[in-house]
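The complex appears here without one of its protein chains, the remainder shown in place.
What follows is chain A.
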Amino acid sequence: MSTPAPAVAARALIKTYPGDVTALNGMDVTVEAGTVFGLLGPNGAGKSTTVKILTTLARPDSGEATVAGHDVLRHPDRVRRAIGVVAQKSGADPVATGRENLRLQGRLYGLKGAALTRRVDELLERFDLAEAGARIVRGYSGGMLRRLDVALGLVHRPEVLFLDEPTTGLDPEARTAMWDEISRLAGDEGLTILLTTHYLEEADRLAERIAIVDRGRVVVEGTPDELKGELRGDAVHVELRKEGDRVVLTAVLSGLPGVHEVLVEGRRVSVRADDGAAAVPALLAALERAGAAVAAATVARPSLDDVYLRYAGRRFSEAESQSRSQSQSPELLPAGDAR
């Protein structure tokens, strides 16, 4: 029995932009047909660049990729016919109506006549835009606009759908609605979805497999449960009243029984403990002895945030703020040495 070819297969993608910015640094992605795959990482990790290459917008400096069995560099036209793309920015034409946007999109894929009208009606209905279809897109709410974007990506019934940060900028209610929509899409026969997100919760909820992306490459990949399961025990987070000495505290805490992976960053201390609740008293006592007053302590079951911390060596939120400050200074700060 042969396994079916993957819907997306990218190997060793490297892409640099002018100014020596390395966007991708050996990116590998394999997505099995008919599954939902999540690329999870902070802003600037290389998710969008990966999507741009896989959707034929950008060319990698090196590496190769096939989508729906077609080589993105040699047969971009075949790839374009097989994919639907919902980019980070809405590409809808704001001075046209929703229906006009969909009709034009359909025509570009060769749909016409009654088939085109039928397909457009079907999508307007499905995405709850039947009434709004006759209105100019400029007046749409954020949620409506996003639904139209997804509808535009589906006009020609693609084999592979790319969703680049589908819920960024949406209010919580519209986000939940979009999640339901994506879950429903995932049930569509044969549709493969590659989703990028910087929301841990989103990847956890929607994707069957997740690849965590950091600095232009995948640092770990698996199902959400696998990733969380690889972490031993619970996460214990302690907030100090004052910034502690990193070296001293790390040494003190690492010596405690049942405590692993100590990370001290400013006032935040995180450890992994076989039994979180049981470890807390010893932990607090040790901190007390080292002269570090404790403001708060929490115990949590492993989350994807912890997975990220473990494999990327830094906290998700920290990576986000680093990628923002990076636009001012190109120098990368070593992990865990941010302040």
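Everything that follows uses one rule, which is that contacts are C-beta pairs under 8 Å (C-beta built on N, C-alpha and C of every residue); 3 or more make two chains touch, one makes a residue touch a chain; residues count from 1.
Quick note on the criterion: contacts and distances are computed from a predicted model.
Student: Can you pick, from "Anti-sigma factor", "Alkylhydroperoxidase", "Transport permease protein" or "Sulfur oxidation c-type cytochrome SoxX", the UniProt name of the chain not shown?
Tutor: Its record in UniProt gives the absent chain the protein name "Transport permease protein".
Student: Looking at the full complex, which residue from A:R74, A:R107 or A:R301 touches the chain that isn't shown here?
Tutor: Considering all chains, including the one not shown, the answer is A:R107.
Student: Can you name the residues of chain A that touch the chain not displayed here?
Tutor: 52, 55-59, 77, 80-81, 83, 85, 87-96, 100, 104-105, 107-109, 136, 152
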